[in-house]
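One protein chain omitted, others in place.
Each chain gets a letter, A, B and C, in the order it is written, and its residues are counted from 1.
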Amino acid sequence: MDMTDTGDFRGRIRQSFTRQGAMEMLGAELAQVEQAMVEIEMPFDPKLTQQHGFLHAGVISAALETTCTYAAYTTIAPEESVLTIEFKVNLMSPGRGERFLFRGEITKPGSTIIVADGRGYAIGDGPAKLIASMTSTMMIIRGRQDVVG
Amino acid sequence: MDMTDTGDFRGRIRQSFTRQGAMEMLGAELAQVEQAMVEIEMPFDPKLTQQHGFLHAGVISAALETTCTYAAYTTIAPEESVLTIEFKVNLMSPGRGERFLFRGEITKPGSTIIVADGRGYAIGDGPAKLIASMTSTMMIIRGRQDVVG
Amino acid sequence: MDMTDTGDFRGRIRQSFTRQGAMEMLGAELAQVEQAMVEIEMPFDPKLTQQHGFLHAGVISAALETTCTYAAYTTIAPEESVLTIEFKVNLMSPGRGERFLFRGEITKPGSTIIVADGRGYAIGDGPAKLIASMTSTMMIIRGRQDVVG
Partner (left out) sequence: MDMTDTGDFRGRIRQSFTRQGAMEMLGAELAQVEQAMVEIEMPFDPKLTQQHGFLHAGVISAALETTCTYAAYTTIAPEESVLTIEFKVNLMSPGRGERFLFRGEITKPGSTIIVADGRGYAIGDGPAKLIASMTSTMMIIRGRQDVVG
């Protein structure tokens, strides 16, 4: 992939992540940050559930969307940011497990629009289970005072 | 729309809603439950934000998805439930406001697959502002012990 | 909705529509062009089918996407154009009928990103039947020589 000089993206991403009230609320942690790929982990917690006791689809979306956003951050310049225009989530298996791993990867970098794909896994006894996928479309933002970092 | 006898859906939905850990965590409340339409309200809270201080896209998704799910509940029999297969969210304006209103409505009822559309609005001074839309596809579940109510 | 001066959008849209090889191939016709809303009609034809003899999902997508695009054209300046970034289609009933009506409407106008929603109906004996819906996200294009009109 053709990328701009993205400087120390790990530092920027970790700093931005700590500003997310929602990630703290979910108990989510940045697990891995690589060029064009970011992972988040989250333990199961009853406060994150829908009515059947599974991880809420909105929680899954929050985690996946955050991995896609920060995967995009690894491809943009330090003074740029991104806003998510839209995403689609497929829920493939109920969100049951001890903890969850979410990975977002850049499918199409760009100078205006970035597309990323994410996958979520339930981790417990036995092999990791694919529980959800996301495709997310983001727009690069430059020079907006309310969208920085 | 051709609907089955759905019994006292308001009671069932309110009971199911209180079982959602995630809705309590978000401070969300069921505001309105009508045949094929459900509304949820939520005050702004810094713990619900992404890195720029706007309402997190995952929080918006959680609220919209819940309105779509319960709009579906108004069209199914008491012994049935639904699972969300997938949804798409468009984020149209930053989630800024004092509180937020989310409305889900059934677009296509069915005996196997139900499609709903949702819209989210920021409420503050001035007119309500459309911040997001959702299309959600759900599957009716019968006879599964882990998916009840 | 806050719209720019869009000049004679009907003339521009009819002219652009005739340049679409795909619309001619499908036998599709522009049926209505109003501010922020465009309709296309198409007769059933066996050459437009998938393996069960229903209207092909791709044909439905082509028609819906075109209504959304031209609905966007009614909100942009004459020297601008749009490219579709992404869309989602829900197929709600098999595409059976004598002819089909597709309607695209602007949900969120904008100076960079436009969101439209479309619905497709099968027309035959009896009431029109909702067969599909679309949400489409478009980007306004300015000053690109290969994207004009």
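Convention: a contact is a pair of C-beta atoms (placed from the backbone, for glycine too) under 8 Å apart; a residue touches a chain by one contact, two chains touch by 3 or more.
This is a predicted model, so every value here is computed, not measured.
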| item | value |
| --- | --- |
| Given A:Arg14, A:Lys108 or A:Arg144, the one touching the chain that is not displayed | A:Lys108 |
| Interface residues of chain B (partner: the chain not displayed) | 85-86, 88, 112-113, 137, 139 |
| Positions on chain C contacted by the hidden chain, ascending | 16-17, 19-22, 24-25, 45-53, 56-63, 65-66, 69, 81, 83-91, 94, 146-149 |
| Touching residues (missing chain, whole complex) on chain A | 88, 90, 92-93, 107-108, 115, 117, 130, 133, 135, 137 |
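Simple rule for what comes next: only the chains that are shown with their structure count from here on.
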| item | value |
| --- | --- |
| Interface numbering overlap (same over half, different under half) for chain B and chain C | same |
| Length of the line joining the C-alpha centres of chain A and chain B, rounded to whole Å | 22 |
| Chain A-chain C separation of Cα centroids, rounded to whole Å | 32 |
| Centroid distance [mean C-alpha coordinates] between chain C and chain B, Å | 28 |
| Touching two or more other chains - residues of chain A | 85-86, 88 |
